[in-house]
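Some chains have been omitted; the remaining ones sit where they do in the full complex.
The first chain written gets the first letter, and so on, giving A, B and C; residue counts start at 1 in each chain.
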Amino acid sequence: MANANDYKYDYFNVTFPAEYVAHVEINRPEKMNAFFEQMWLNLSAIFRKLSHDPSVRAVVLTGAGERAFTAGLDVKAASQGTLSRESSDAARSAALLRRHILEFQDCITDVEKCEKPVIAVLHEISFGLALDLSLACDIRLSTANTKFSVKEVDIGIAADIGTLSRLPHAVGNASWVKDVCLTARIFGSEEALRVGLVSGVYANKTEAVAKALETAKTIASKSPVATMGTKEILNYSRDRTVADGLQYTAVWNMGMLQTRDVKDAMLSGLEKRKPTFAKL
Amino acid sequence: MANANDYKYDYFNVTFPAEYVAHVEINRPEKMNAFFEQMWLNLSAIFRKLSHDPSVRAVVLTGAGERAFTAGLDVKAASQGTLSRESSDAARSAALLRRHILEFQDCITDVEKCEKPVIAVLHEISFGLALDLSLACDIRLSTANTKFSVKEVDIGIAADIGTLSRLPHAVGNASWVKDVCLTARIFGSEEALRVGLVSGVYANKTEAVAKALETAKTIASKSPVATMGTKEILNYSRDRTVADGLQYTAVWNMGMLQTRDVKDAMLSGLEKRKPTFAKL
Amino acid sequence: MANANDYKYDYFNVTFPAEYVAHVEINRPEKMNAFFEQMWLNLSAIFRKLSHDPSVRAVVLTGAGERAFTAGLDVKAASQGTLSRESSDAARSAALLRRHILEFQDCITDVEKCEKPVIAVLHEISFGLALDLSLACDIRLSTANTKFSVKEVDIGIAADIGTLSRLPHAVGNASWVKDVCLTARIFGSEEALRVGLVSGVYANKTEAVAKALETAKTIASKSPVATMGTKEILNYSRDRTVADGLQYTAVWNMGMLQTRDVKDAMLSGLEKRKPTFAKL
């Protein structure tokens, strides 16, 4: 079992509800789980650890409280932080802003880079950063009452932490992508499911989290060599030609097919029993 | 308000039904809005002007009359134009044809390059060029009676003005893309909505155009810095890796986040009033 | 009419049920059409021939028997084959495995490279290789009882023959892609249609094959110059930027627009009769 003490960070609860399953909860419910700088630095630290933790094979990401997965950026805190990025010269302000954006992006991308699959549950208010963040996860589930919004144009900015780069590759309706990103309108789970933003909608948060944990347990029961490779190759291929995807896959598997897990999995299949796999 | 006199072109009506909103109407209803060469040159000129017009923040594109958004290429006119691209040497014919195709493609791409979001309403007959053209727009709406067809194989050609390059990135069913492009079969709005070609279907043209104008007004009420950036980054990211998208976004926003619009938008949000933004 | 004698290969039936239409049937029903090495080599040989056969303009791919399109890899045969790819040195095993994976991938990619459109009908058990293979086809149809599964993680491997590289570009729900690839769960046709994996679902195999043949006949009635170009440009554009797609299209069509088929197709259209096109 993973050591919970390794994961003590402000504004996040990290627990291990089942073997090889981690649960990361954004924990600032009194502010609808809105993010300020320390929070995304902590988020990054947590996922960098989970990525290499041999006791973890799948991760569930949720928001504490009933009101929100996350309301997005804590705009008040953000506007104060920006002050430190201001110079009286436009180019120097630009350089400072770029450093800040790149650092923020990197923190969110650490979720995508985590070697273990990550399942997000979006309930109720899921605005702005909620999309940036969940689009860096592998699987997205939501509830009957989720209120989604790509909120950034409402505060005068083009979303810059990932939504505009990942959303066009995540769903199957480019017209809809432009619609919700340009209008910032709120939409619900039915629409999110239809266009392909989420892959499952559940009655309420309790049921959605239960489903996420069940899926995490299923993934955790498979060979961790197989699931790590599957995540990595899918992310690689999303961004590249089919030919490049195939070439990378062959090189990946020339090393990975040598695992004992293949024989163990096959034998277990024939013997109708559950295989166990070494840690990774 | 934009100056309508700047937009006098044959076969197009350009009006400004609301502040910061332009309405471009293809106006050759007696021929079901079929296109010949002068028309796409005019279309290009119009959208290049709208792109830089500070009085415009969103554009609606529709077809005049009840019978068609556009029936596509005016085949008769086209076959005459082609004569001028014939040489008795196959390579020289090829060179002439290539110049012609590139010029035609560039005209349609000018719609995509327009800095302001463009919303197309496809009603009734929407064949061939109707798809090339609307796929270069940002948002696509249709009506209960729209008849779509990727018509080109029926005249012996692979569509070359954009449909085959943009459609695979616009919808989420590659099997369906091949089906409609290879068979040229006619399909309706329900199917178009299901696969993600359009993001809204309305009872008739009147309602669809009303919805398009409403969406255009919503977009026009936001910071034009934010909506221009959102369109640009989404188009950039559609075509590239997530990593490249993020890098481009950071460089874009290092300049754009310095706008006063951010403060104005935030303040208006707190004060529950509508912000106004300077022209762009 | 194509010469059936050119297509005698073990484990495949190749017939020509209509003019310009080929029907390839995977024929190992007693093993649920599971594949071993000779079979994918034969499959490759068949599709390389069909690609250049002037008597063929469209291909239908199905599995023999009632029980399965294909159950995927014949795991028993595969595990024996792997023995020949083992060395006591991990790097040498890797080199042997890479050669094997690349060869296997190339065989499946020969279906994608076939100049003529290919329509797959997936009925009942459609596991593992069923997806790798059908994703290399152009159009995918299924039946009310199809049982799909990206099965590979269940035998300890990341799918390496194409599913992970092609699936993210084929459907419009990235969350669902990760879900089914990481859990190996079985899903049905309704779900496959909703996310965009197939473009048509039929009551049973008979009806689905009939529909596939009808679509193949429709495609075969078009100019083969137009359909070959349409397939090629769509595949090219799926993998690249819109700008690159347009450039390639212009160069493709500078040669292809010179075909007589354009005039013949146009004239036939005006005269309301069916055109005939020379072989290709």
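Brief remarks on what is shown
As a convention for this text, a residue touches a chain if its C-beta (ideal position, glycine included) is under 8 Å from a C-beta of that chain, and two chains touch if they have at least 3 such contacts.
It should be emphasised that the depicted structure is a prediction, and the values quoted were computed from it without experimental measurement.
Because every chain is the same sequence, the assembly can be counted simply: 3 are drawn, and the full complex in the file has 6 copies.
By our rule, only the chains that are shown with their structure count from here on.
Interface chain A/chain C: under half of the residue numbers present appear on both copies, so the contact uses mostly different residues.
Centroids of chain A and chain C (each the mean of its C-alpha atoms) stand 33 Å apart. Touching of two or more other chains is recorded for residues 169, 171-173, 195-196, 238, 240 of chain C.
Remark: chain C residues 117, 138-141, 169-173, 195-200, 215, 218-219, 222-223, 225-234, 237-238, 240-243, 245-246, 249-259, 261-266, 269, 277 touch chain B in the complex. Listed in rising order, the residues of chain B touching chain C in the complex are 75, 79, 82, 90, 93-95, 97-98, 101-102, 105, 109, 112, 152-160, 162, 164-169, 171-179, 181-185, 195-196, 238-240.
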